[in-house]
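Only one protein chain is missing from this complex, and each of the others stays in its spot.
Labels A, B and C are assigned to the chains in the order they are written; within every chain, residues are numbered from 1.
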Amino acid sequence: MSQQIEVGVLGATGMVGQQFIAQLAAHPWFRLTWVGASERSAGQKYRDAASWRLPVAPPADLADLVVQEARPGNGAPDLVFSAMDASVAGEIEEAFARAGHVVVSNSRNHRMAPDVPLLVPEINSDHIALIQTQRAARGWSGALVTNPNCSTVFLAMALAPLRQYGLKSVIVTTLQALSGAGYPGVASLDAVGNVVPFIPGEEAKIESEPKKILGSLERGQVVPHPVVISASTTRVAVVNGHTESIAVQLEQQPSLDQVRHALVSFSGAPQRHNLPSAPSQPIVYLHEENRPQPRLDVDRDGGMTVTVGRLRTCPILGYKFFALGHNTVRGAAGAAVLNAELLMAEGVLASPVARG
Amino acid sequence: MSQQIEVGVLGATGMVGQQFIAQLAAHPWFRLTWVGASERSAGQKYRDAASWRLPVAPPADLADLVVQEARPGNGAPDLVFSAMDASVAGEIEEAFARAGHVVVSNSRNHRMAPDVPLLVPEINSDHIALIQTQRAARGWSGALVTNPNCSTVFLAMALAPLRQYGLKSVIVTTLQALSGAGYPGVASLDAVGNVVPFIPGEEAKIESEPKKILGSLERGQVVPHPVVISASTTRVAVVNGHTESIAVQLEQQPSLDQVRHALVSFSGAPQRHNLPSAPSQPIVYLHEENRPQPRLDVDRDGGMTVTVGRLRTCPILGYKFFALGHNTVRGAAGAAVLNAELLMAEGVLASPVARG
Amino acid sequence: MSQQIEVGVLGATGMVGQQFIAQLAAHPWFRLTWVGASERSAGQKYRDAASWRLPVAPPADLADLVVQEARPGNGAPDLVFSAMDASVAGEIEEAFARAGHVVVSNSRNHRMAPDVPLLVPEINSDHIALIQTQRAARGWSGALVTNPNCSTVFLAMALAPLRQYGLKSVIVTTLQALSGAGYPGVASLDAVGNVVPFIPGEEAKIESEPKKILGSLERGQVVPHPVVISASTTRVAVVNGHTESIAVQLEQQPSLDQVRHALVSFSGAPQRHNLPSAPSQPIVYLHEENRPQPRLDVDRDGGMTVTVGRLRTCPILGYKFFALGHNTVRGAAGAAVLNAELLMAEGVLASPVARG
Partner (left out) sequence: MSQQIEVGVLGATGMVGQQFIAQLAAHPWFRLTWVGASERSAGQKYRDAASWRLPVAPPADLADLVVQEARPGNGAPDLVFSAMDASVAGEIEEAFARAGHVVVSNSRNHRMAPDVPLLVPEINSDHIALIQTQRAARGWSGALVTNPNCSTVFLAMALAPLRQYGLKSVIVTTLQALSGAGYPGVASLDAVGNVVPFIPGEEAKIESEPKKILGSLERGQVVPHPVVISASTTRVAVVNGHTESIAVQLEQQPSLDQVRHALVSFSGAPQRHNLPSAPSQPIVYLHEENRPQPRLDVDRDGGMTVTVGRLRTCPILGYKFFALGHNTVRGAAGAAVLNAELLMAEGVLASPVARG
């Protein structure tokens, strides 16, 4: 235990914060010792400040932790995860990075900033080099890295292995889970027996973020991938798990078998470093004709795997398939924790343990 | 009442048959006097033969009607609706048409036969001229007309007004309701909190049927429309109402306002003839950013309207929007009843009433 | 139309207010000409002030109606329905009654006041005599009548026919629909695939309100019925329709057939007066072993009927059965409209029309 490094969570009382806490509960490298929230919650014990809403109980020792105000200088450890609402995340995350903290954020505020890595570690672990640019430009001693919007993660994961064939265009329709909207989030009358064909801001994120993630790093800058994406988003009565119906146009014409092989053999830095949260196989392909399904597939490998199925020919764009991912794990808290593991493995954070 | 014509329903005890019965319950032109089903049910009173599963109670006088075996010569009236399962519909429908009945079918068996009209009356009422071809080729004194698959109806309705701009290609992902699969149909464990990304046979129908519906009649034959369609289908936990996420490529570049205008001003033979089941406006466009929704929009105009929303620019195909329709009404029983009304208004069936 | 009387709705922009508007849309006696809401909404057109959330569209002429502030003297008609939130209903309703209006309220605030009728017209239409007591005690020229909590209505309806056998005690567990909690109401994460075994304040209402409703009027006062009720309430993923599992102890021992007969033959003032919203048979008994069900039975007779099934022997209390009612119709807006109809039929309000 003494080999673990201490970490904090900004926005710890909210729904995303709780997911971070669940994700960190038995982490081999990280030990949660600090929780930050708004002024209103500061000073209370965590158990009193937070209305816990996850099926897994919060760690026993967390309950008595006193919530700190979310600003630097309250004993926050070097590494802090940010689960803050976008309305406040911008300034607070900057303040922490300026004060020397490494901030690993799930918030959307800085994702598209040119000097902030937007990481999916299997795809673009080299983008952490942006931290040099960031520090130089902003004069920060700390750093700020981000993970994408949940729907973006699964789409980017499914597209990355196809870059070798020349990604041209993508049309995607999402069927997104309720947990993505937090708590209370979506009203039950909008969810039960219904579909809502709109999620505020979501389509713009899905159309822009993957271009940065799939982009190449050239002279300290990310050159966005030229792929064009068109997204339509819906909310469905699923608790966890975003399903995506994806059609893709490629420059080359690989066979369906070649595409399948590209997907299942895809692997990257997390697997190379054998990171604690890394799935052994980032993309699993199911051959059954009615998969992936949220109920059966969302928790594969602790929710860190993207499951793909129904790859077939699209008479218009060439290829179409379905992808599924766990929106609050691989699409949020698990993504951020994997980012932090990557930073340690790559030496951005001093690693407390020897890893095999 | 004496002015009504008598009609029958083939496959009356099943789920689709029940929907026909509900649709005909208070019909001003048609009076249901004959119900046909399999040998197993024949001879029983309808109330004993059918396990009624709709919220509206069956008509009181129907309950005592004796179920006949589904073959010509059992007192079946001239006009019969077919709600039979595809496993038996083929031969039985042919037998009835050969014996002089006008068969208005919801079954898939004959939809794509070159001499069988596949009707969406607002779009291709002129296709009833195929009946001449059909009678000549088959030597039938009766006739057989069909309505499309449920998802096809809503897609074809939304595309028809855009033919003027040159329909090139369409990518559609459907979120389909449970009632489309009949009873018991989809297992509850596959539906509650889940999405199933597959519906057997559905994508092929959606990709082919609209080409025939939107096609033009030339010298007694339908020349299919050249539009290319790519479909992905999913089943979601909705009782009634298929939602479709549609992207369309056109040859011309109308403005979004022009497209919207084309949709809401779309109208055809049912409106011209003022048919009893015809919606006054076949396509309603909603400007709210989160519509259409099954819970709020599926029953508009008795379920005969297609509701469209969220029209916006698609960076790949040009246009994208959502459409919604009631799958067991406009997509099945209501579609067939509207077809029968069209046949009467166009003189294929002798009309018992004067219509204004 | 000139024979209709004008009515208003207090709290017209909220969810319950919308249900009142839907209920009044095609009413033969009442014409909605006035809508009142909070200061914040006052002055706006109804279409701008309200976020309409019901499947049926609001009446066209309502959309342009200007919302008035909810206080007497803004042109409110003599008869006003109250759909106000309990946090404000108390004082405002009193102000209207004091100013001479007849207030027909769905709010809970005054239900248990000794001089306020708590009406289920089939059961206790004679309780409107309390209005005399009320006017004498409070010096009001108007009047205030209330309808019960939704779950109470269905329970009281099912118990009323059994009073003849001596009601002793009742244990009830409810499975309540989401629409009862308004909008946004229950969070979807609490509803989808879940049961919440608690509804704030609900059990106390169910345990007390029926005693008043079933009570007898003696010398201008209601003597509560001595029945003892024990309630447990749950929220389930149903849109409309509360299901109740009811066990009853009676002083006498009628046969199950006698109990069934008492239920189905139950009738009262609404049927006698042939009120527009009155169901022809207030309680329908279904003999199928798996009924009543919300999906199949909630809309019976426009949602004004209570459906009962599965009557059987309880080895502890003697009798048990299930009852179902539409919570926003018979349990709220429809109940209030029926109350107003009763007041007209009984001469408390001057009737504009001759009724057969």
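In this section, a residue touches a chain if its C-beta (ideal position, glycine included) is under 8 Å from a C-beta of that chain, and two chains touch if they have at least 3 such contacts.
Values in this document were obtained by computation on a predicted structure and should not be read as measured data.
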Of the listed residues B:A25, B:A136, B:L189 or B:L256, which contacts the missing chain in the full complex? B:L189
Sole touch to the unshown chain from C:S51, C:S216, C:S230 or C:Q252: residue C:S230
Among C:P279, C:P294 or C:G325, contact with the omitted chain is made only by C:P294
Going by the contact rule already stated, which one of C:T33, C:Q221 or C:S245 would touch the omitted chain in the full complex? C:S245
What does the interface between subunit B and the hidden chain look like in terms of residue numbers? 53, 178-179, 183-193, 237-239
Subunit C residues touching the omitted chain (full complex): 169-171, 173, 175, 189-190, 193-198, 207, 228-230, 232, 234, 236-239, 241, 243, 245, 247, 249, 289-295, 309-310, 314-317, 320, 322
Interface residues of subunit A toward the undisplayed chain are 53-55, 192-193, 239, 295-299
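Everything that follows uses one rule, which is that only the chains that are shown with their structure count from here on.
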Distance from the CA centroid of subunit A to that of subunit B, rounded to the nearest Å? 43
Residue list for subunit C, restricted to those that touch at least two other chains: 53, 192-193, 239
